[in-house]
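Everything on this sheet refers to the single structure shown next.
Only one protein chain is missing from this complex, and each of the others stays in its spot.
In this document, chain identifiers A and B correspond to the written order of the chains, with residue numbering beginning at 1 in each.
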Amino acid sequence: MRGPQDYGGLPAGPVDPVTHEHEPTHWEKTVDALMMLVFDQKRQLARVDESRRMQEALGEDYHKFPYYERWLQAVTWLMLEKGVFSQEELEAKQAEVRARLEAERNGA
Amino acid sequence: MSEHHHDHDHPTHTHDGKPIQEDPLPPIEAQILEASVRELLIEKGIVSAEEIRRAIEVMETRGESLGARIVARAWTDPAFKEKLLHHSDDALLEFGIDMRPMELCVVENTEDVHNMVVCTLCSCYPRPILGIPPAWYKRRDYRARAVREPRAVLKEFGTVLPDSKQVRVHDSNADLRYLVLPKRPEGTEGWSVEQLEALITRDSMIGVSDVRDPAESGA
Partner (left out) sequence: MEPKYKPGDKVRILQRNQPGHVRTPIYVRGKTGVIERIVGSFPNPELLAYGHTGLPYKMLYRVNFRQSDLWDDYDGPVDDTLEIEIYEHWLAPA
């Protein structure tokens, strides 16, 4: 069975490198840096293989996420699986961040 | 099933043809998730804000210039080139780079062979040398077509190769990371290392195009 990530040889469209080229945004660089640190030798927290497995577990949803959002989703699940933080902690933090971002958008 | 859902909403080019920076921020839920995960990891002592800041800084300064320096050195120093091709760990240490446990596999373009690199299963890329891979490298279209119709993909980059030259595609699917060593162009005899570095582009080290034309470089 072909995993959703197994793209080699499938029908596809133009590579269009001019459109799909941009300086990585600050947000993307931050996600990238976070990923590299989480998987590094120092922390021994998780292997990048595990995050690949998590991304593949998205199934058909693999195709819907842009690259960094897919990584972020996978790493979140991985951290939950490993007990680095709990679902409750994550939800509480998300509520806190949401409120802060909304205040910034309204108050600023 | 399309990965293009962000692209439809925004013009991709200005009226004079310059590519527009995509939205600097993703949808709000992704921003919230990123900030939440980052802050939790910091609170738990897994990473520090300083480490993240420094990692971004390294990423920004690295870019493709390190790769260009390595290639220019290989062009001008035959002993280094041999080391790069056969003992890449040692060659990279000379530039202060340690990629272990991954290993760099350097593939040399010759008169007869043009090399091209893809990761069909994800986006493996020699990040310690070339930095963050370009968006097109990570997308489905490149990953699907580079292995099956490399010459058509190369044409999209303006690279047209004669049938007499072998196109060799490398699928970077396991523990190696690949760097193409482009051919040193004719007409660069006696050039300084800095002049040579200026010819070597990221795309030439991925293998989708050749180095800059020395005749056009104004050196």
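By definition in this document, contacts are C-beta pairs under 8 Å (C-beta built on N, C-alpha and C of every residue); 3 or more make two chains touch, one makes a residue touch a chain.
None of these values were measured; they are calculated from a predicted model.
Looking at the complete complex, one finds that the omitted chain is in touch with A, B. Residue in contact with the omitted chain (choice from B:111, B:163 or B:189): B:163.
Across B:46, B:176 or B:193, the residue that sits in touch with the chain not pictured is B:176.
Annotation: of B:25, B:152 or B:215, B:152 touches the absent chain (contact as defined above).
Where chain A meets the omitted chain, the residues involved are 1-3, 6, 8-9, 46-47, 49-50, 52-53, 56, 82.
Mapped onto chain B, contacts with the missing chain fall at residues 101, 103, 105, 120-121, 147-152, 163-164, 166-176.
As a working rule, only the chains that are shown with their structure count from here on.
Centres computed as Cα averages put chain A at a distance of 21 Å from chain B. Chain contact summary for the complex, chain A toward chain B: residues 5-34, 36-38, 43, 45, 52, 55, 60, 63-69, 72-73, 75-76, 79, 84-85, 89-90, 93-94, 96-98, 101. Listed in rising order, the residues of chain B touching chain A in the complex are 1-3, 5-7, 12-13, 19, 21-22, 24-26, 28, 30-41, 44, 46-47, 51-52, 55-56, 59-60, 120-123, 127, 132, 134-136, 138-145, 147-148, 153, 156-157, 171, 208.
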